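The other protein chains are all here in position, but one chain of the complex has been omitted.
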Amino acid sequence: MKMLYFAWFRQRIGQGEEDIDLPADVSTVGELITWLQGRGPGYAAALDDLSVVRVAVNQEFSSLSDPVANSDEVALFPPVTGGTEPGTGR
Amino acid sequence: MKMLYFAWFRQRIGQGEEDIDLPADVSTVGELITWLQGRGPGYAAALDDLSVVRVAVNQEFSSLSDPVANSDEVALFPPVTGGTEPGTGR
Amino acid sequence: MIKVQHEDFDTGQELAALTDGRTDIGGVASFIGLVREMADDRQLSAMTLEHYPGMTEKMLGEVEAEARKRWPLDDCLIIHRYGRLEPGERIVMVAAASAHRKAALEACAFLIDWLKTKAPFWKLEESGDDDPEGGQWVRSKSSDDDAAARWSADPDDKNQGS
Partner (left out) sequence: MIKVQHEDFDTGQELAALTDGRTDIGGVASFIGLVREMADDRQLSAMTLEHYPGMTEKMLGEVEAEARKRWPLDDCLIIHRYGRLEPGERIVMVAAASAHRKAALEACAFLIDWLKTKAPFWKLEESGDDDPEGGQWVRSKSSDDDAAARWSADPDDKNQGS
């Protein structure tokens, strides 16, 4: 499975992209995140607070119960902050 | 008094601008319009329907009861139609 | 900034002038009005905008002042052309610059809604038809008054209704 990490997820995990072999017992987004949290302190730190974890499966926003398969492209990232007005209202 | 006429008021009255001597008994916008209506068929046709007569005294929108004096600039015109979307919604 | 002119204008240059050299502006909202070829069921060959020189600049200045009073604007622009214009030509441009996008967007909509009912402009439309007076004067639209009214104009406003 192709994994992508953006913004401070990328920095904490230490890479922006990796290929992983999905364990047989991982079949949903939620199970994937739990499995990733156990891969090391960087993953645990990035994925600690699920309220700021956003997921895209094959470039579509997805939720924890959505299915994942080895052929998918899965991206994990914090809430988006594009557009304008940088830095206001934090 | 300097009178100005715009759009189809100008066309019906036959001129865009004239100087008039205000009769002594004319002291409001309403009295001025009534007096003008008697000056000829063009004036009567232009000022026939008061619901589409707009008045500016010294370039300020004014109402029928506002005072006028010989030193004023008074403009009569139909409702404005500037901006965009020409011709729609008539 | 108010400009009343016959000449066309450069939209990119006008927008850049609002922000050049500044680093405190978060957004610029603008609206450009153009001459449409189809007016209801008639095809226009051109239109002529008559205006009241002097009062036009004054009223547009009042519209700008009102927008600056209602929103925290860094800059504000109204350009309105007069004279004969053909389909596809620019008629008017308004723009509002602010630190915040909501203020810029709202002020922009306000500027175009208000100027349509307050600025002394009248449109004469030329069609292919035989026009008795060299064209047909456009009547005011109640939808314009409605659009302006949603900004809750002051009750002394003399241009609405009779």
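Each chain gets a letter, A, B and C, in the order it is written, and its residues are counted from 1.
The rule we apply is simple: contacts are C-beta pairs under 8 Å (C-beta built on N, C-alpha and C of every residue); 3 or more make two chains touch, one makes a residue touch a chain.
If you're wondering where the values come from, they're calculated on a predicted model, not measured in any experiment.
Touching the chain that is not shown, out of A:1, A:20 or A:56: A:56 (per the contact rule at the top).
Contact with the undisplayed chain is limited, among A:3, A:32, A:47 or A:75, to A:75. The chain not shown here touches chain C at positions 10-13, 15-16, 19, 21-38, 87-88, 99, 101-102, 104-105, 108-109, 112, 147. For chain A, the residues touching the chain absent from view are 4, 6-8, 10-11, 50-56, 59, 61-63, 75, 77-90.
One rule holds in what follows: only the chains that are shown with their structure count from here on.
Centroid to centroid, with C-alpha atoms defining each point, chain A and chain B lie 70 Å apart.
Residue numbers of chain A whose C-beta contacts span two or more other chains: none are found.
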